[in-house]
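Every protein chain of the complex appears in place save one, which is left out.
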Amino acid sequence: MSSETIRLLISCADTSGIIAAVAGFIAERNGNILEADQHTDPEHGAFFMRVEIDPTAFALTRENFAAEWQQVAQPFGMRWRVHWGSDIKRMAILVSKESHCLDDLLWRWRTGELHVELPLVISNHDDLREPAQACDVAYHHLPVTPETKPEQEGRILELLGEANVDFIVLARYMQILSPTVVDRYENRIINIHHSFLPAFSGPRPYRNAYERGVKIIGATSHYVTADLDAGPIIAQGTIPVDHRDSVHDLIRRGRDLERVVLASAVRSHVEDKILTSQNKTVVFA
Amino acid sequence: MSSETIRLLISCADTSGIIAAVAGFIAERNGNILEADQHTDPEHGAFFMRVEIDPTAFALTRENFAAEWQQVAQPFGMRWRVHWGSDIKRMAILVSKESHCLDDLLWRWRTGELHVELPLVISNHDDLREPAQACDVAYHHLPVTPETKPEQEGRILELLGEANVDFIVLARYMQILSPTVVDRYENRIINIHHSFLPAFSGPRPYRNAYERGVKIIGATSHYVTADLDAGPIIAQGTIPVDHRDSVHDLIRRGRDLERVVLASAVRSHVEDKILTSQNKTVVFA
Amino acid sequence: MSSETIRLLISCADTSGIIAAVAGFIAERNGNILEADQHTDPEHGAFFMRVEIDPTAFALTRENFAAEWQQVAQPFGMRWRVHWGSDIKRMAILVSKESHCLDDLLWRWRTGELHVELPLVISNHDDLREPAQACDVAYHHLPVTPETKPEQEGRILELLGEANVDFIVLARYMQILSPTVVDRYENRIINIHHSFLPAFSGPRPYRNAYERGVKIIGATSHYVTADLDAGPIIAQGTIPVDHRDSVHDLIRRGRDLERVVLASAVRSHVEDKILTSQNKTVVFA
Partner (left out) sequence: MSSETIRLLISCADTSGIIAAVAGFIAERNGNILEADQHTDPEHGAFFMRVEIDPTAFALTRENFAAEWQQVAQPFGMRWRVHWGSDIKRMAILVSKESHCLDDLLWRWRTGELHVELPLVISNHDDLREPAQACDVAYHHLPVTPETKPEQEGRILELLGEANVDFIVLARYMQILSPTVVDRYENRIINIHHSFLPAFSGPRPYRNAYERGVKIIGATSHYVTADLDAGPIIAQGTIPVDHRDSVHDLIRRGRDLERVVLASAVRSHVEDKILTSQNKTVVFA
C-alpha cells in the first residue's frame, strides 16, 4: 500500500511557517498526510521535510502538480522532488565475484520485500550469472582491464540508459566508477563498503581491521561520489569480534552485516526517505 | 535551550487536515515550529502529534493559550496537553537498597544532563541516605511492613504533594504501590524492571533468567499501572550473556543496562516526548 | 581445515586434575590440541570440556579410541562423545511456508559456509519445493492434518532414517513434533522461535509483541524438547523496534534476525561446540 503513496521531499533555508504552508497546500487539495517528517539543521540553518500523501482524494496529478506547487516552493526557495508511488523504481545491480549481497537483494526482491523492478545485473566477472538468471534477470558480463575500462563504462552507461534505470546498487562491485558515471547518477548509486567508514577505507578492510586488532567490525552503505568511500553515509552497522576471529572469520561474519546494512540503505532509497546535504544524509525512519 | 521551548502534545482520531490545522494555528500566531513529530496508528485509527515551538515571537501565553487553542482542539476532539519549557519538572525518586540507578540519576542531575528539580528521595530503607544528602537532596526514610504500608503510603503522598512533585521515578523501589498512589500519578510513575518484559516479570528476574539459560538479559522501563510490571513500556535494552555468567554476573552486568534504560525513559518523559494509548507508548525521538 | 579435526566433548562432576588427565592422554599419543575450552558450573558442581585435536600425528583412530579413552573417562565418570571431523554431518530441514530461514541455510550450504550434507527437505506444504530442488535437494511434501499426523510423522522418521540424518533443523516448521520424534533425536533438533523466549512462546509472537508494545523484538534458537518452546536455548538475538512498526514490519524485520540466530545455532551444533545440562546449554565460542 505504502508503495502507492505520493512522496514529497523538500529542503530549504529554515524559517517560520514552512510546515503550515506545506500542510495547508496539501489539505486544501484534499490530500491526507499519512506521514510527515521534518528535520532542522541549526548549524547550517537548513530545513528538510518529507511528506507522504494518500493519493485517493488528492486533487493534483503528476501533470499539474509542479505548476501549482510553485506557489509554495518558490517563496521558500525550496529544492524539492516528488515521487508518485505508482512509479516503481528501476534498479540495476553491479557485482564482481562475491555473491552474498546479490543473493540477498534477489531474495528480498523475489519475495516482494524490496518493491522495485530489476531489469539487469552487470558484472566484470561471469561468476554470478546463475543466481541472476535463475530469477530471470538479464546478466551482462563486461570484463574490465585498465585498457578497456573507458569503453566498458560507456557500455555500462548504454545498458543503464536502455533499461531506463533509476538507481544503481554496487553490491560488492570491486571497480571504481569514473566521474562520468558518478555524475550522471548523483545520489543514485548506493555502495556497500565492508568497514565502519571512515576507518579502513580502500581495499582489504577486513585484513586491515585484523592487523589493527579491532574489537568491532562494521559495514557502511553510502552514496558514491568522486572521492573513494567518502560519499554521504546512509546506513552503518557493527558487530563485536575478538582475538579468536581470523581474517577469514571476519569476512564470513561481515557478510551477514553487509547484506543487512545494504538492504536497509536500499530500502530507505526506494521509499524516498533520504535527503542529502553537506555530504551527509537525512534518513527519515 | 530546548528546555525553554513550548511543547504541545495531541492525540485524536485520525482524519485529514490535522497537521495543516495545527501548523496553521501556530504560524498565524508567529510561532516557529522547531520540531514536529506525528504518528498514525492505522489499527486503531488514532493520530498522535508533538510540536515544539520557539516561544520567542509566539503570540500566546500560558494564560490565553487554552482558550484560543479550543478552536483547533474541539473540532478534532483532541486530547492534548501543553508544557511551557520555563516550568522545570519536579521529580521524586523512590529507592530501596540498590544504589546504581539512584547514583546514576543523581549524576545526570548534578551535571545538568537531566533538566529537573529534585526535591526529595524516599526510601523504605536508610541505606542510600548518604548519596542523596551529599547532593543536598532531602532523604525520607519510611520503613514499610505489611501493617504500616497504608499509613506509610499516605505519608508518601503527603511528601509528594508538599514537594509539588510532577513525576516519580522508581529507581529499584522494591515495593508495590497501591492503586491510590498509582491513580494519582497516572502516566507519571516510571519504573525500571530488571528483565526484558514480559519475560521474567515479578521478583528475582536475574535468578529466573539464569535458571532458564537465556543468552540475552534485558531491562525495561515502563509507566506503572495497577497490574504489576504490565504498564506501557517506554524503553528497553538487552545485552548478550553466556554460560559463564553466574547470577551474580547477570546482576552486575544488568546494572549497566538498567541505569541507561531508566535514564533514557526519564529523559523522554522530561522532554514531553511520550504519549500513551492502548497500554502502549508513542515515544518520539 | 577445522572440519577435519577431532572434537572431544566431556562432562563430569568437577574435581582436580581433569584437564591434566585429558591433556596428558592426548599429548602422550602425539595429539596436538588446537583448541581447548572448559567451563565449571559451581552451582551444580559440573565440569564441561571441549578439545579439538589435530589428527595428523594422533596415534588413535576411531576404531581404538574408545577402548583407550576409558582409562581417563571411567575414573572421572565422564559422559563424553567424540566427533571425527572427516565425518560430515547430515542435516535435514523441516519447513512450512516461510522461506527466509530455508533460503538462508541453502545459501550458506551452497557457498560452503555451512559444512554439512543436506540430503532432504521435508514440509507439510508444497510451497518451498522450488528453492530446495534448485539446489538439487530432495523435497518431500507430507501434508499434515490432525488425523494423518501420526502416520505422517512415521513417514518423516522413515525418511530421516533412510537418509541417515544426524540432526534436524526446524526452519519455521509450524507443527509440533510428537515425543516419539523428539526422543529419537534428543539434542539434535534445532528450532528457531520468533521471539526472545521465554517471552511470547507459542503462536503469533510478533502479534503478541505488537499488542504488548515492546521496544525490542527477538529470536531464539533452541533444542526441541517435549515442552513447547521450552528446550535448552542455544542462541538469541534482539533488535530495537518502535511505535511506527506495524505487525507486518515486525515480521519483516524479524526475518533478518531469525535467519542469523538460527544459522549461528546450527553452526555451533555442526562444529560440536554445544553441551547440554539442566535444560541449559554450554556453547563454546
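For clarity, chains are labelled A, B and C in written order, and residue numbers in each chain start from 1.
What we mean here is this: a residue touches a chain if its C-beta (ideal position, glycine included) is under 8 Å from a C-beta of that chain, and two chains touch if they have at least 3 such contacts.
Predicted, not measured: the structure shown is a model, and the values here were computed from it.
Participant: Going by the contact rule already stated, which one of C:34, C:138 or C:174 would touch the omitted chain in the full complex?
Facilitator: Residue touching the chain left out of view: C:34.
Participant: Taking the full complex into account, find the residue in B:99, B:178, B:201 or B:279 that is in contact with the omitted chain.
Facilitator: B:99
Participant: Taking the entire complex into account, which one of C:19, C:59, C:88 or C:226 touches the absent chain?
Facilitator: Answer from the full complex: C:19 touches the omitted chain.
Participant: Which chain C residues touch the hidden chain?
Facilitator: Touch with the absent chain occurs at residues 15-17, 19-21, 23-24, 26-28, 30-38, 40, 57, 285.
Participant: Spell out, residue by residue, where the missing chain touches chain A.
Facilitator: Where chain A meets the chain not shown: residues 39, 41-43, 196-200, 212-216, 218, 232-238, 240, 242-244, 246, 278-283.
Participant: List every residue of chain B that touches the chain not included in the displayed model.
Facilitator: 99-100, 103, 107, 111, 113, 134, 242, 244, 252, 256, 260, 263, 285
Keep in mind that, in the parts below, only the chains that are shown with their structure count from here on.
Participant: Rounded to the nearest whole Å, what is the centre-to-centre distance of chain B and chain C, using the mean of the C-alpha atoms as each centre?
Facilitator: Distance between chain centres, rounded to whole Å: 41 Å.
Participant: At least two partner chains per residue is the criterion; list those residues in chain B.
Facilitator: In chain B, no residue touches two or more other chains.
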